[in-house]
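Okay, handing you the structure first.
Missing here: one protein chain of the complex. Every other protein chain is in place.
Chains here go by letter, A and B, matching the order in which they are written, and residues are numbered from 1 within each.
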Amino acid sequence: MQKIQNTALPADQTQNGFFGQDILSVDQFDRQGLAYIFHVAEEMRSMVERFGSADLLQGKILANLFYEPSTRTSSSFIAAMERLGGKVIPIHGVQYSSVSKGESLPDTVRTLETYADVIVLRHPDVGSAALAAHYAKKPVINAGDGIGEHPTQALLDLFTIKEELGTIDGLRVAMVGDLKYGRTVHSLTKLLKLYNVTLEFVSPPMLRIPNNICLELKHVGIPYRELENIHDVIKDVDILYVTRVQKERFSDLVAYEKVKNYYIVDPALMSQAKGKMAIMHPLPRVGEISYAVDEDPRAAYFRQMKNGMYIRMALLAAVLGKA
Amino acid sequence: MQKIQNTALPADQTQNGFFGQDILSVDQFDRQGLAYIFHVAEEMRSMVERFGSADLLQGKILANLFYEPSTRTSSSFIAAMERLGGKVIPIHGVQYSSVSKGESLPDTVRTLETYADVIVLRHPDVGSAALAAHYAKKPVINAGDGIGEHPTQALLDLFTIKEELGTIDGLRVAMVGDLKYGRTVHSLTKLLKLYNVTLEFVSPPMLRIPNNICLELKHVGIPYRELENIHDVIKDVDILYVTRVQKERFSDLVAYEKVKNYYIVDPALMSQAKGKMAIMHPLPRVGEISYAVDEDPRAAYFRQMKNGMYIRMALLAAVLGKA
Partner (left out) sequence: MQKIQNTALPADQTQNGFFGQDILSVDQFDRQGLAYIFHVAEEMRSMVERFGSADLLQGKILANLFYEPSTRTSSSFIAAMERLGGKVIPIHGVQYSSVSKGESLPDTVRTLETYADVIVLRHPDVGSAALAAHYAKKPVINAGDGIGEHPTQALLDLFTIKEELGTIDGLRVAMVGDLKYGRTVHSLTKLLKLYNVTLEFVSPPMLRIPNNICLELKHVGIPYRELENIHDVIKDVDILYVTRVQKERFSDLVAYEKVKNYYIVDPALMSQAKGKMAIMHPLPRVGEISYAVDEDPRAAYFRQMKNGMYIRMALLAAVLGKA
């Protein structure tokens, strides 16, 4: 759907290219777009630290439409909107509602946009955000569509790398854990391809990074390795991006027992790491990073969560033309 | 319960007659009251289009108490309150809560009114809104009580007719679909009786408009017809108000198969309609209006949704004495 806001774009607001647009996929972003969003996110951080909130989105309403529960993402978007002075229609548990019973997503979205100025959508079906955006005149932000995309997660991950290390170019980034099914790993890798990085993919053999991603990396000339043991990379990495290795993924428990300790981040492991590096995790974690690591200044995962709020503030402000 | 606000009614605020009052039934409204609410709703539209929101209800809190899910109505009231500068206590899924377990509706409402300034109530039992209003000192707005009333839906329907055609008197209005069980059809017909309209009731034989409604129409002298086929009225109607014909209502599937195509609104049907008319639907729709009609300028159902927000803004402002 041609977004109606575009018809009245003042010249100065078109420059960033986000005003009135949907945020559906990491594929929408180039280095310039990322630099813009990260710059706005940094301004959001300064504002929150100094004033708590602003009135930038005063009078604006976000319809926070969650077809499946996700407390973390939902709360982050609510906080983002509220800290910008906007208001929220929280719509959770919509699966139990008469609206969803039999009503198509396009109709639900076109109804909600008569009440709201922007729609954040979480939906279990791949492609649902694009479908919603096709029918909506107001901006739609994809907050996760099944095993499809979750672009704001990838943006906050990349933003965290930049904030923790001060740069992205030149870094050595290790992805650890379930690299086969991990949506966050795939999306972050897509964004990292835009920078000069070196990637280390550390996983059990049956949870290796998909081949198509490797082909893409080769195509753009990003050096990468595939390894099994986190100890082989810990000394050199700038970023250790940890994800969960789920026991349930293993048909062979012997295989699981053999590798499981390769993927536990604890103080002993961290003693081998560089002094300036960052441990990241999309959370929730279930044992793969020990609590004893939490007080380590390199433990960045809760800062990562906070960055999620800043990134979502930046996106909300940008698509509503107020960045 | 004598509403406490009434005891201190300034003369200028009593004129509209809504300050401090409950909104329980369409029977409360006469042409003068409707004209007042519609006038305020139009002002709300202007305000939203120009500024997004106002601070008319600054400092006021709405308890949005939904004993059964209704995303559309709930979201509409939340947006209405938020666009007026008020705040909301969203209470959904109350059926699972200890408050509802064993606690009477009067006690729940009397508790909530100690926190809030106005209560919107959705409840599965007929008469529940009147019961709540009897005990509450603060205004109660009925957002649907089972197969009872849903007055704000009827108001937004009538308001949409006026907005789309510029008038109500003199129109030919067709109601289409399940006229036997359709609560929205019954309530809208009650309001239309106050105007000089002609009604066309188009339904399968087993889903005809109830006889008591016909008797009321005869009593006040409103001309009406009962028909089976939408094609017999499409050329002449100013309003085509479509509701769902549910297959489940038919014990005889042969009967269903015979009539089902009489009630599908598609571009072919619309090619026979007047240039200036409006298609309405309370939504959700399930196939009775084809998507291909959505871009037709006469398709008014999403504008109808938006009018719901304006009507609810007008009602909230009126009962809180701020219209």
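Here is the rule we use: a residue touches a chain if its C-beta (ideal position, glycine included) is under 8 Å from a C-beta of that chain, and two chains touch if they have at least 3 such contacts.
Here the structure is a predicted model, which is why all the values come from computation and not from measurement.
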Residue touching the undisplayed chain, where the options are B:59, B:221 or B:275: B:59
Contact residue for the chain not shown (choose from B:87, B:193 or B:298): B:87
Residues from subunit B at the interface with the omitted partner, ascending: 58-61, 63, 87, 89-91, 93-94, 96-103, 106-108, 110-112, 114-117
Absent chain, residues of subunit A that touch it: 51-53, 69-72, 75-76, 78-79, 82-83, 90, 92-93, 283-286, 291, 302-303, 305-306, 308-309
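Everything that follows uses one rule, which is that only the chains that are shown with their structure count from here on.
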Computed distance of Cα centres, subunit B from subunit A, in Å: 40
